[in-house]
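A single protein chain has been removed from this complex, and every other one stays in its place.
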Amino acid sequence: MSIKLLTIDLAEPLADLTGCDAYDALLALVRVKGRSLGWARVNHQRQAHVAASWLRAEIANQVHWELLPHALLPAFIPEPTPTPPITVIVLSKADPVALADCLHALLACAYPEFELLVVDYGAQPMSIKRVVDQFPAVRYLRATAPGAGAARNQGAAIARYDLVAFLAAACCPDPHWLSALAAGFSVADVAAVTGPVAPRELATPAQRLFEDGCGGLGRDPYSRTVRPATASFSERIGGVGMGSGANLALRGDVLRALGGFNPTLDAGADHELLVRLLAHGMSLRYNGDALVWHAHPRDHRALERALFDRGRSQGAALIATAQTGVFARTALLRYAVSIWLWGILGRIRRPAGLPQRLALLELLGALSSLTADRRSLTSPPGDATL
Amino acid sequence: MPTVVCDIDLLTLPPELRDLTAYDGALVLIRLGGRPVGQAWLPVTDGRIDGTTLREELFRAAGWPPWQAWTEAYLAPIHPPEPPLPSATIVVCTRNRAADLVDCLTSLQQLPNDGQELIIVDNAPSDDSTYRVVQQFPAVRYVREDRLGLAAARNRALHEAQGEVVAFTDDDATVEPGWLRALLRNFSDPLVLGVSGLTMPVELETPAQEWFERFTPFGRGFQRRVFDMTNHDPLQPNPVGSGASLAFRRSVLHLIGPFDEAFGPGTPSKSGADTELITRILQAGYRLVYDPAALNWHRHRRDWDGLVNRMRDYGTGRGSRWTRGLLLQHEVGVLGVAAAWLLRYSLPRYARALRQGRTSPLATLIGVDMMGWWRGPGAYLAARQAERAKGKGKG
Partner (left out) sequence: MIPPPTISVIIPTHNRSGSLRRLLDMLGVQRYPLAQIEVLVIADGCTDDTHELLRTYRAPYVLRSFVQSSQGVAVARNRGAAEAQAPLLLFIDDDVMPGPATLATHVAAHQALSGLIAIGPYPVAVHPGHNLLLQELRIWWSDFFQKMCQPGHRYTYRDLVTGNCSIRKADFLRLGGFDPAFWRHQDWELGLRAMKAGLTIRCIPEALAAHHVQMDLAALCRHGRTEGRMDVFLATRYPALIPHLPLTFYATIYPPAGKLRRSLRILAFRRPELGDRVARRMEFAVRRAAALKLRATWRRWTYDLRDYWYWRGVAEETGSLQGLAALVASRPADPVSAEPLLTVDLRQGLQAAAALIDRERPAGATIIYGARQIGLIPPQPGAEPLRSVHLGPYIAQHLSYELLTALANTHAADANPPALPDVAAAALRGTLR
């Protein structure tokens, strides 16, 4: 079972697809003039040759509501927004191949001015450094403290520009990524911009399980602004559905005002920061066009680890949030029990798409965050889930 | 901080909204090619609403109506011709508000001339200021009605009017150029005896105005709706429309009867003259239409005490109407309606509002509204007596 991923721009001519008989279905990100409209899933009956006209009709049937204003109301397309210089901080831990891909994709981004900085916080510095050395325009920083939170802070400290974008090395940004991030900041009162994290490939069962069975990393293409006044309970406390640190941009002054990421956290530092940001009365923009493509774990073992880590990192973030003291204990407890754990338990009780064992692993991860000494930061190597 | 009222057409969306530093929110009327299709409450940050937020929120708030309007506009070249419009009389009932009346009359002069008649009914005035204002406008008939009460004034207008349709607007409202034609278009169905239009606030500068708009807005949404006894309970006239933009076929006088003069401002029942007539029209098996294409703008009361009094009046009017329905028309359904209103609507909302404090604006408004109900029965009986006395005095 595998799914072919495509990006289709309705404003551009579409060629026939060939060699599709190896795939069970096609999953297309549909755009018009660079703006994401939605995802369309097409069953092509394992035909090798897929005609462009047929494909076009199929996907058009799935995303028309979003297309209407783009195509029929010329005034809907907003004016171009300013493009301030950006520092892109790539967090890399262990995977030099993924990092090389990521840097190539970054250099292909169409954006007037940006600098690249790789922060290496893994255990094998040499291999990462070797990759970075191949790119003369890319700076390298070896993190001195363990954990992604601290690594992000160190990177931000030496950033040249005021706008800082964080990217996980396992992600390849879309060519429009930087301009879409910058456009997000043109929305008044926005302090941080996030975006969707889509799968780069869905070739193995593990990858499909990760994407479909447990929600993946969030590839919802619909833009929105999360404001403290109107945010939902789970957004305010759990930072749910607002994007993640794998694809996040902040103003430097905002980061400093918040006191940076929590340095004691590894994965989970991002969610904790987003929650803190909202709690401080700042708004966040989830821009559906600021898309990155994430390499999901290919084998089952990595998937298990990723799920365990997800439970663990969310638990750790929640505990860290509790320690900041901005929320009442009862609210945190209510969130933890009735939304987060209840959701995991629901997946265990009624496994829909995700095997019970994997959901159990997530629960184990969640419970382990209670007992683990968070300072030890003993999460296994790998960039899969940031 | 006040809320700014904006008027935006989706065909000519501005890049962004600027220079709103005095406001912290905006109420946007969304149009497509001039037709109202929705409204949105937006936050204003640093004196502006950026283009992205504007676009996202407007389309999210408006939903389908702009697209239906778009289709109809696109298909307009092959749409079959519409029947001719009936003749009309526009009536403004006023009392001692000459300053507001100037704006109202000015906007009425902007209407395309389809031969409509314009009547100002001056209700028991205390001076001749209204008369002097009316003199400044050509082709406006001045009628003086000395019996106090909005219902009396409107009945007088129904008798005086020459047009087939009588369109009422308030003295503190201004109308759009397309207002009258949009109302009249709906009278092509012979069963339709009344049509109400969309009323938007012209300003929300004070808390009282904003609370009024959020609590009991005059607008009833952006979809045209047809009401008759087959699809709507006659005892619930509120969704049909509000009195600030309401037109009746003149034949309503002999088919249904005049406005009940025991209701409305200037009587013990305080309000409810329009809704009472709407109820009777529905009970008699006729139709009413709410058409948001007919747009006018209303200036809400600016002072908080005025708003509280108004809510109390609404409550009293409602209680009076229920009393009338039960005693005079033997409508058993009134009991169900009143119970549902109390148990499903008012009390739960009141309980929630009380959490914010007994004197919070919401709790106050719901509280006085409910207090108004209790006065309703007494007020209605008093109004009946007063009316009977008046009748005797005349006889």
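Letters A and B mark the chains as written, and numbering starts fresh at 1 in each.
The definition used in the following text is that a contact is a pair of C-beta atoms (placed from the backbone, for glycine too) under 8 Å apart; a residue touches a chain by one contact, two chains touch by 3 or more.
This is a predicted model, so every value here is computed, not measured.
Student: Tell me the shown chains the invisible chain touches, ordered by label.
Tutor: A, B
Student: Would you indicate which residue among A:Ala25, A:Leu67, A:Leu141 or A:Val326 is in contact with the undisplayed chain?
Tutor: Checking each option in A:Ala25, A:Leu67, A:Leu141 or A:Val326, the one touching the absent chain turns out to be A:Leu67.
Student: Which residue among B:Asn113, B:Ser126 or B:Thr230 touches the omitted chain?
Tutor: Per the contact definition at the top, the residue touching the missing chain is B:Thr230.
Student: Determine which one of B:Arg35, B:Arg95 or B:Arg249 touches the chain that has been left out.
Tutor: Here the residue in touch with the unshown chain is B:Arg35.
Student: Taking the full complex into account, what residues of subunit A touch the chain not shown?
Tutor: The missing chain touches subunit A at positions 10-12, 32, 53, 56-57, 60-61, 64, 67-68, 70-74.
Student: Under the stated touch rule, tell me which residues of subunit B contact the chain that is not displayed.
Tutor: 9, 11, 32-35, 67-82, 112, 177-178, 181-182, 185, 189-191, 228-230, 233-234, 255, 284-285, 287, 293, 329-333
Convention: only the chains that are shown with their structure count from here on.
Student: Inside the complex, what are the residues of subunit B that reach subunit A?
Tutor: 10-13, 15, 43, 45-46, 48-53, 55-56, 59, 67, 70
Student: Would you pull the subunit A residues touching subunit B in the complex into a rising list?
Tutor: Residues in contact with subunit B: 68-69, 72-73, 75-76, 78-79, 183, 186-189, 223-225, 227, 229.
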